[in-house]
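Of the protein chains in this complex, one is absent; all others appear in place.
Naming follows writing order (A, B, C and D), and every chain is counted from residue 1.
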Amino acid sequence: MQIEKQETGEFKPLIVAFCCNWCSYAGADLAGTSRLNYPANVKIIRVPCSCRVNPLFILRAFQRGADGVIINGCHPGDCHYSTGNYYARRRMALLFSMLEYLGIEKGRTRVEWVSAAEGQRFAQVMNEFVETIYHLGENKRLEDLRCKR
Amino acid sequence: MQAVEKAIKEKARALLADGTVDRVLGWEKGEYCYDNTPAVFTEEDIDRLVYNSFCGANLSKYLIAESKKEGRVLALLKPCDTYSFNQLIKEHRIDREKVYVLGVPCHGIADVEKLNVKGIKGIESIAEDGGRLTVQTMYGEKECELNDVLLERCLSCKGPEYMAADDTVEDPAPVELRKHDRFGMVEKLMQMTPDERFEFWRSELSKCIRCNACRNVCPACSCLKCVFDNDASGVSSKANVDTFEENMFHIIRAFHVAGRCTDCGECSRVCPQGIPLHLLNRKFIKDINENYGEYQAGADDSSPWPLVSYTQDDVEPGKMEGGKN
Amino acid sequence: MQRIGVFVCWCGSNIAATVDVAAVAEAVKNEPGVVLATDYQYMCSEVGQTKIQDAIKEHGLTGVVVCSCSPRMHEATFRKTAAAAGLNPYMVEIANIREQCSWIHKDKAEGTEKAIILAKAAIAKLNLNAPLTAGESPVVKRALVIGGGIAGIQTALDIADAGYEVDIVEKSPTIGGKMAQLDKTFPTLDCAACILTPKMVDAAQHEKIHLYTYSEVEKISGFVGNFTVDIRKKARNVKEDLCTGCGVCTEKCPSRKAKSEFNMGLNTRGAIYVPFAQAVPNIPVIDHEACIHYKTGKCGLCEKSCPSHAIDFEQQDEIITQQYGAIIAATGFNPISLENFDEFGYADNPDVVTSLEFERLMNAAGPTKGVLLRPSDGKHPKTLVFVQCVGSRDTTDCGKPYCSKICCMYTAKHAMLVREKYPDTEVYVFYIDVRTPGKNFDEFQRRAVEQYGVNYVKGMVGKVAEEDGVLKVQASDLISGTQMHIDADMVILAAAIEPDKSARPLATMLTASMDTNDFFTEAHPKLRPVESPTAGVFLSGVCQGPKDIPETVAQAGAAASKVIGLLAKDKLTCNPCVAGSNELLCNGCSACQNVCPYGAIEYVEKEINDHGVRETRRVAQVNEAVCQGCGACTVTCPSGAMDLKGFTNQQIMAEVDAICR
Amino acid sequence: MSMRQDTLIPKIGVITDIRKDTPDVKTFRAVAPEGGVVFQHMPGQCAMLSIPGVGEAMFSITSSPTNTEYMEFSIKKCGCLTDWLHQMDVGQQITIRGPYGNAFPVETELKGKDLLFIAGGIGLAPLRSVINYVRHYRENYGKIDIVYGSRSKDDLVDFDEIRNEWANTEGVNVYLTIDREQEGWDGHVGFVPNYVKELGFSTDKTALVCGPPIMIKFVLGALSELGFDKKQVYTTMELRMKCGVGKCGRCNIGSKYVCKDGPVFRCDELEELPDEY
Partner (left out) sequence: MQKIAMDRISEFYSAMAAERALYLPLKKRGAVNFGRWQEGADVDIDALHTVKSPKDLFFPQSEDIVAFKMKGKEIEIDAPDTPDEPFAVFGVRACDARAMEVLDRVFLSEPVDTYYRARRENGVVITLACTAPEETCFCSVFGIDPAQPGGDVSTWLSGGFLYLKAVTEKGEAFLAGLTPLEEANDAEIEPAVRALEETMERLPLKDLDLTGIDGNATEKLFGSEQWAELSRACLGCGTCTYICPTCQCYDIRDFDTGKEIRRYRCWDSCMYSDFTRMAHGNPRKSQVERFRQRFMHKLVYFPANNDGMYSCVGCGRCVAKCPISMNIVKVAKALGAEARK
C-alpha cells in the first residue's frame, strides 16, 4: 500500500500541509463536506495556529522526502489568536527567502491563508500546489539520502 | 595601536586600583605575534594584556558567564563588539551592573589566513606601522597592507562609534571608514540561477565538519542548550551524516539568530574550513532591511527585534524580492 | 511506550465506500505501541463508544486513536468516552479519514493508502502524548470597570443587576463622562442629561456598585478570575462621609480663576468645586493648583463655612487593594488637540471652537445658559461654518487615519439645532463625505438639509483668518469647483476623537494589546468584539473604537453579559493544551514574552539545578490560566525550551515523519 | 549470508519474563532467539541493552553465569530507555551486546575467602550475580554475609529470593535493613553504613560493595573504621558508557576506562585515580 516511486516509475509528489485548527483545517473539512476533490498526495497536519509551525518541521518534512510543504492559516487579521499568523508570515517569508537563496526551488514552499468558509479555495489551492510540485519534480535538494535507503 | 594598548592598561590599572572593577577581560599575548587569546587579568598580570590588530575575538559573549560571577569586570570592547553586547543586554543575558565597558578603538583586524593566501607563511614576527605590516617569516621578509588582509567583517566596518560604553580610549589616529558593499556578495548570489546557487552552497557547506565553532563563538547563539545538542528536540546530531544536515544546521542556525545577529562576523572568522557563514546572516539582514525597515541588531538595548514584531501589511511569504529563477 | 487501541470507523458508507477500513486496521496493527486495531460501523454510536471503553479496560490501553470524521466533529465525544473508561481524555487522537480522505478521493486504493498514513501519523503522535489535566482557577465574583462614562456605567449596572459586585474607577471627580457634557443627542434630539443622570444616580445607589471617583488604577497583577488591583483614591480634601453636598463651600470660595473642565474652559470655577450640578457623587474636591490655602497657607474659607466640618486639608491619597474576577476597560475618548491645525486658527480665535465646546455653548447648563453667544464678544453669531473631518481620515502626522464616526451626525445635529433656535442664522457645513449609516441617521441628516436649510458643501475649508471681528473662511466647493469666501461669525470644528491618554498605560498594566491608534484590540474583530485577547479583560465603549451612544450602550451590555458569563462560574477550567517552559533549557531572553498575545508569560529569577550545576537563572513561566495555546512562543524560542502541550515539537515532528515515510 | 561480526553489533534477546520487584525496578529475563543465554559472562560484567531508536545503555547482568538458561537484568526506571523497557510485554525483542568490563575476581582473589556483600537499593543487581555464583560453588568460598538495605521494604529488590533462598543457604547470613520505620516490618531499621558498623564484621573478610555513590562513600568509611584495608574492598562503578570497549573515550577516569578496566575496582586502585567521578 505504500507509495513506491520506483514501483510505478511515475512521480507522485508527497505534500505535507500544515493547517491551523480554526480556519484552514475547518476549510479543509468544508472541502470534504462539499466533496471537492484534491489529490491524495496532500496529507494534513493539524496545528493550533500557523504560528505553531516551526521551520524545523518544514525542513524535517523535506529531509524525510516530502516534495512540497504548504502552510495554511487564517487570513491576516482574522487569526483566532489575533496575531499568530502575522508572526508566521514573517517567519515563513524569511525562511522561504533563505531556502531560495540556497538554491532550493521556490515553488516547494508556500503559505496560503484559507478561511473556514473557503472549502472551494482550499481544494483549489491544493490542486494548484500539487500541480506546481508535479512540474518541479522530485525534491532532490533538501532530502536526506539515508531516508532513501 | 601601541599607544592605545598603553592607554588601555593605564585605564585598567586605575579602575582596578580604585575598586571600580576587580578584573579585566581582554586579550593575552600568544605564542606568536598573532594568536592572542581572550583572558581575564587582575592587577598582578595586567602587563600580559595585549592590544593590536590581531585581537579579533569578540569578548561580549564571555560576559554572560563573567557577569554571573562576583564583582565587576572591565570589558574591552571594540566598536563592533558593543553591538553584540547591547543585543545580549536586550536579551537579559548580561547583568549590566556587573560590567564596566571600556570602548577600545579599532583599525581593523588582520586575518592570518589571508596572509597565508598571499603566500606569507612561516610567520615569525609582524611589525605594524600605520597601515603597513612587515612580516618576518622563516622564508624571508614580506610586506603587505593591513587593508589587504582584513577580516571579512572589517571590510564592512560599522564605524568607530560605541553603542554602549562606560568609558572609551581615545583613538590617536582614526582611520577613514572603509567603503564596501556589505550586501554585494549576497546580491551576486541572488543574480545566479538557483542551480548555480545550489552548487555554490553545496560546495561551501559540504566542507562543514560540525565542529560547532561558529555556533559556540556566536554571541547570538547563546542558548544554554542548543536544539542540535538536545536529544529531545528530535533534530540533535553530532555529525553531518548526510548532505541535508549540512544545510539544515546552518539554515536553522541562521534563522535562530535572524534579527538578532549583529553581523559581527565571528562565525566566518572561526570556521576552520573557511565557509563564508556571514553570507547566510547577511541574507536575512538584507531581507529584513528591505522588507521590514532598516534594522541593526544591537544598535540599542531594548527594541523588539524583527522576528518578534510584525506589521499588518508585511510582505507575503514567497513574495520577497528574490533572485532570477 | 504506549498501549494503543486503533478504532477505524466506517461512518456507514461515508468512509467505508472509499476506504477499505479493515485494511486500515490490519495495516496499523504492527505500528509501535499498537496492541489492538479494529473497525466498526459507527464508532460515535453508543455501541461504538462502548467498544472503545471495553477495549480500554480489557487491554489496559493508555491511548486511543479513532480513525473517523474530523476532530472538529467528534474529538470531544471520544474524549468523553475515554474519560468515562478511566483514560485521560487527552490520550485520544483522531485521524480524519472522512472529510480529509474518503469524501475527497474516489479511488478506493488511493483512499485506503492515505487513510493508513493518516492513521499512522495519529499513532506516531499518540505515542508521544502525555496525559493532560485541565487546571482550575477560582473566580473572584467581583468586576472592575475602569472609566465612569456611559459605557462604564451601563456595563456596571448590567453586571450589578445580575447580582455581582462591581467597582467603577473614574479619574475625574464625577461619573458621567463625555455624555454628561452633551446637550442633545442624535437622532432623537432628547436631552443627554435627562437620559444620563438617572443612570448615574442608579449606579450610585445600586447596592452592588461601588464608585471610586477621583481615583486611578495604579497596578494590576494576576489573571482571569483573579486580578489584584491597586486603586489610588486621590485626596479630595473633603470628607465624603460628612459632606452633605450643600454647596456652601463652592459658593464661598474666593478663588475664581480655574477654568471649568466641564465647560471646556469656556468659563471658570472655584478652587473647591463640583464639576456640574448633577455630579455623582455630589461631593466637591479641592483643586490644589487654584486653592489659596495650598498656595499661601491662608484663606480656609471653605473650612470655616462648612456646616458639617467636612473639609480636611490634611487628607492624603489612599491606596485600595481589591481582587477582581474580570476587568472592563471603558476609558473613553477625547477630541484631539487642534493646536497643530494652523489653517483653522483655533489657537488664535476664540470664535473658532470645537464641537464639544459648541455643545457647552448650546447647553442650558453651560456658560451662556444655553444662549448661543460667541465667546469673543458675547454677540449673536449670524453666520456659522461647521468643518467636518478635522483630523479624522487624515494620514498626516497631525491627524488620525481613521473615521471618528460620530462627527457627521453631531454636526448635522448642531446645524439643525442652530437653525431651529435661530432661524436668522446662515449655517454652512463643509464635509468630505457624509456618513450616516444607522437607524434613522440618514433621515436625520437629510432633515438638516431639506427642512432646516443647512448649506452642505462638499469641500474642505482651506483657511480661517480673523479680520475686524469677522472670520474670513476660504473654502473650496468640490462639486461646483469654485472657491468660496464666507464671512463667518463662528467656526465650529468637528475634531477627531482619540482614545483617552490613560488607555495606553492601562493596556500595559493589563498586558492587553492595542492597535497603533491606541484603541484596544478585540480578541476577534468579528466574533469576540467585546473581549480583549487577554483573558478576563473586556472592552466597553470608545476605548475599543469610535462609536456613538447607542452603539456604546449596546457594547457595554454585551461586555457585561460576557463578564456575567465569567463571574457565574465558580472555577475556570483552563485549556490544558497550553505552553510550558522547560526551565533547564530557558535562556531568559524574553523572546516568547514579546510574541505572546495574552501576556501569559512571566520571567522569574530562580535557582536551577542543571545536571549538578546550581545557579540562579532568569526563566520563563507560563500562566496556564491565561495562555490560550497558540504556540507563537514555541517557535520564537531558539532553544526549544518553550513547548506546547498537546502539540509538542516532538509530536508534530513524529507526524511529519509518519507522513513522509 | 554470513552475519558480520563486530563488538558493536548486538545480538537479539527475547524477553521471556518480567518481574516487578519494586515500584520502580523490574527484572527482565532474556534469552537468545534459539534459547539459552545470549552470551557467557562472569559475575560483575555488564551488557549494553538497547531498543533501536530509543536508546542504548549499560546494565549489569544480575543473573549468575551458572544459570545457562537465561540472563536477567534488574532495571530501575530513570530515563527514556528504561521507561520504554518498563512498558514492554513478554515476547518483546531487545538488542544485547557484551559482555563488557571486568568481573569480580571470583576465581582468583575471592576464592576461599569469607565474603561480605554490602548493597543498597538497585545496587544489589551486580552483586546478586556474584552471590548466586558463590552459592552455586559454595564449597569454594568461606562464610558469606549479606547486608542489604533500601528506602523501604517495598524497595528491596529480589526480596523473595533473598528470604527464601539466600537466607536458607548454608553458611549464608542475610541482614536486611530499611531506612525508616514501616508498618509490617519487624526487621532492622537504619542506614546501611550504620548497620555495617553495628554488625561489626571481623576484618578477615573481603567486602563487595555496591549502591548509590553516597552510600558507597559512607560504607567505605564504616569499613575502614572497622579496620578493613582498602585492598579488601571491591566496588563497581557506573559512568556514561557508549562503546563498551574502551575506545569511544567517554567513561575514562584518568587512564582507566570504566567499561574496560572496570566496572569492578578494588578500592586501593580507585584511590589512585584522579577524582573525577
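In the analysis below, a contact is a pair of C-beta atoms (placed from the backbone, for glycine too) under 8 Å apart; a residue touches a chain by one contact, two chains touch by 3 or more.
Just so you know, these numbers come straight off a predicted model, no measurement behind them.
Considering the intact complex, the chain excluded from display touches A, B, C, D.
When the missing chain is restored to the complex, the residue among B:240, B:262, B:281 or B:309 that touches it is B:240. Residue-wise, the contact with the chain that is not shown comes from B:30, picked out of B:30, B:71, B:172 or B:293. Residue-wise, the contact with the chain that is not shown comes from D:276, picked out of D:139, D:170 or D:276. Residues touching the missing chain, restricted to subunit D, are 3-12, 52-56, 78-79, 89, 91-95, 239-240, 242-243, 245, 247-252, 254-255, 274-277 (touch as defined at the top).
Mapped onto subunit C, the interface with the missing chain covers residues 30, 32, 611-613, 657, 660-661. Looking at subunit A, the residues touching the absent chain are 64-65, 144, 146-147, 149.
Heads up, the rule we're going with is that only the chains that are shown with their structure count from here on.
Taking each chain's centre as the average of its CA atoms, subunit B and subunit D sit 52 Å apart. Separating the CA-averaged centres of subunit A and subunit C is a span of 35 Å.
Counting partners per residue, subunit B has 227, 233-235, 307-309 as the residues that reach two or more other chains. Multi-chain contact residues of subunit C, defined as those touching 2 or more other chains: 595, 636, 649, 653. Note for the complex: subunit A touches subunit C at residues 1-3, 14, 16, 21, 25-26, 28-29, 31-33, 35-38, 40, 43-49, 51-57, 60-61, 64-66, 77-78, 80-84, 87, 91, 123, 147. Listed in rising order, the residues of subunit A touching subunit B in the complex are 55-56, 59-60, 62-63, 71, 76-77, 83, 86-87, 89-106, 109-111, 141-146.
Per the touch definition, subunit D reaches subunit C in the complex via residues 83-84, 87-88.
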